[in-house]
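Just passing along the structure, written as structure tokens.
Only one protein chain is missing; all other protein chains are in place.
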Amino acid sequence: MNSAADMGGMHGFGPVVPEKNEPVFHEEWEGHSFALNMVTGVANLWNIDAFRFKRESLPPPEYLNLSYYGLWTRTLELMMLEYGIATPEELKAGHAIAPFKQAPRAVTAADCDNMVRCARPFSRPAPGPALFKVGDKVRAKNMHPKHHTRLPRYTRGHVGEIARIVGCHVFPDSNASNLGEDPHWLYTVRFDGHELWGADSDPKVRVCIEAWEPYLEKP
Amino acid sequence: MAYDQHDHDRLELSETQLRVRALETVLTEKGYVDPAALDLLIETYETKVGPHNGARVVAKAWTDPAYRARLFKEATSAIAELGFAGRQGEHIVALENTPKRHNMVVCTLCSCYPWPVLGLPPVWYKSAPYRSRAVADPRGVLKDFGITLPKDTEIRVWDSTSEIRYLVVPMRPPGTEGWNEDKLAELVTRDSMIGAGLPKSPKDVK
Amino acid sequence: MNGGQDIGGMDGFGPVQPEPNEPVFHSQWEKRAFALTLAAGVAGGWNIDMSRFARENRPPNEYLTMSYYQIWFAALEAMLKERALVSDDEIAVGQTLKAPKPVSCILKADDVARVLYHGDPTERETKTKPAFKAGDRVRAKMMNPVTHTRLPRYVRGHLGTIDRVIGCHVFPDSNAAGAGENPQWLYTVRFDGGELWGADADPSVTVSVDAWEPYLLPT
Partner (left out) sequence: MTHAHNHGHDFHHEHGSELSEMQLRTLAIETILLEKGYIEQAAIDELIETYEKKIGPRNGAQVVAKAWVDPKFRKWLLEDGTAAIGSLGFGGRSGNHLVALENTPLLHNMVVCTLCSCYPWAVLGLPPLWYKSAPYRSRAVADPRGVLKDFGIELPKDTEIRVWDSTAELRYMVVPMRPAGTEGWSEEKLADLVTRDSMIGTGFPKSPKYLK
């Protein structure tokens, strides 16, 4: 979807303001918002693409005005409601309201330690040969799906070059809608700044993205 | 628990209200604005200029073929014949709806709107949902207004990016044969002249 | 600028919600803000493109959260302050603290009807010939100026057809920057929905924009 999250190339947000000696979390609750997002992931309550889709589906004014972890907490609430983990009454009350179903097994510290350390790759066996090879010119499709996608708007319709064949990876467009992992070939595609931003832009800038095969076409 | 846009708005509004009053006072004290001019401006757009102007134009185009021809050729002057002209209507283009083509007007970049014929735009016309979707999904927007057009009707969306202002001339409803202009004008709704609605049915006026 | 105003094609804002029997203004302050904007424009001497830029030139999260007349009013304040006609402390206390600067004219009640009826036409005489004629295929330029422009992002880079040669009109990109009217030929350009929104778009939709010649390239 063309959401507020897709902000590459937008103007008006002002300068980047780095913070000296920035703490990992600015408030205690931010650490908890973060940890809750991780544990719900470990518990496999939903997949990461579905979570991203929910987050970017918020109305743009709300998305753009929430703080970073505020956005996570808001998304967690919505996911818990959608996946039947909590009711609106429970979120309002701040605790479980009987009768409720106990989870089959709780995520433990050992599970989390495992998640932090061990690889959980997104690569999958290839269903067939890759359509493009390194050096091929490709056009990012001009597509505007209503579902989750990871093809930024600023690249759509533009011609780039395959810089690398990454492998065959879980396809977010399908995964986010719980339609399965539907793995596709993934490429690093390199675009010239001129192609993306026009003749007046800096001639020495290039932008690379990862694009799944269904995002690309022969120019 | 949910983000309450309403509470947020209320807070903001009271603050804006105070600032508007403060600014009006200062501008008046400094002699930059004439308070009587302010009152007149408000009165003009609250009571005088509005969609009833556009409705006169449409009703005349429905009954007077020569006028209709002038309207589609050179709308600004044809509309001025009826006494409507000026601010935010310096260059007007009339768009003809036909059984095969439906026109719809939007301003994605701000809120351009033909003031002399339609008055000031409604909130929905200026809202992000309309501005974002009218160009990409006009059929979906029409559904928000309860309208479904036949699938093979061409929809032409006009994004008002310059100082040209667009007025949709909807199709004359059947069953209005022999009606006079005044009576026909009652059928012409504001939304039908934006392309987000259709004229009223003759039943609603009889 | 690619600001919060340029939202054509963005998802997530929800349905359009028409208000039955909507009043022209929703509160007293909206009326005053509206009238002040029109009246003070005469004293301030700015043009409509400067007003538009003053409205859109703010962080997109702010732009998308403010109500319509809040944006108008904020732009009015900004333009008055920029020209030192009113200062922040004067607005804060609601009193004149500094002597007024001389201005060339103000809007008198007696002139309101005439000024509104006359409007502010933007067509200008020219000796130049238009570069395009009706039926020509043109491409909207890929450009991303940080200054004011009226070429929406969703048409940039796309192919359209000249529908009509409108005339020679004040060029907003110059006019907004105070760089003069710099009149340019203006065209209505029609784009097919499929060209703008991709292969899955509704084939019965076309979108027209008015585009000045510097926005267009021959194909």
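Think of it as A, B and C in the order they're written, each chain with its own count starting at 1.
One rule holds for everything that comes next: contacts are C-beta pairs under 8 Å (C-beta built on N, C-alpha and C of every residue); 3 or more make two chains touch, one makes a residue touch a chain.
As the structure is a computational prediction, the values presented were derived from the model and not from experiment.
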In the complete complex, which positions of subunit C touch the hidden chain? 59-61, 144
Touching residues (missing chain, whole complex) on subunit A: 5-11, 13-19, 22, 24-29, 31-36, 38-40, 42-43, 45, 52, 55-56, 64, 66-70, 73-74, 76-77, 80, 85-86, 90-96, 100-103, 105-109, 111-113, 115-123, 150-152, 154, 166, 169-170, 172, 186, 188, 190, 196-197, 201-202, 204-212
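Going forward, only the chains that are shown with their structure count from here on.
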Indicate, using Cα centroids, the chain positioned nearest the centre of all protein chains shown. C
Name the chain whose C-alpha centroid is most distant from the C-alpha centroid of subunit C. A
Among the chains in this structure, which pair is joined by the largest number of C-beta pairs in contact? B-C
Using the average of all C-alpha atoms in each chain as its centre, how far is it in Å between subunit A and subunit C? 34
Rounded Å distance, subunit A centre to subunit B centre (Cα mean): 40
Show the residues in subunit B shared as contacts by 2 or more other chains, in ascending order. 128, 136
Subunit C, residues touching no fewer than two other chains: 7, 9-11, 13-14, 56, 64-65, 196-197, 201
Taking the complex as given, what residues does subunit A use to touch subunit C? 1-4, 7, 9-14, 56-61, 63-65, 141-146, 157-158, 195-201
For the subunit C and subunit A complex, residues of the former touching the latter: 1-4, 7, 9-14, 56-61, 63-65, 141-146, 157-158, 195-201
Given the complex, residues on subunit B that touch subunit C span 8-9, 12-13, 16-27, 29-34, 36-42, 44-46, 50, 85-91, 108-111, 116, 119-120, 122-124, 126-139, 141, 144-145, 151-164, 191, 196
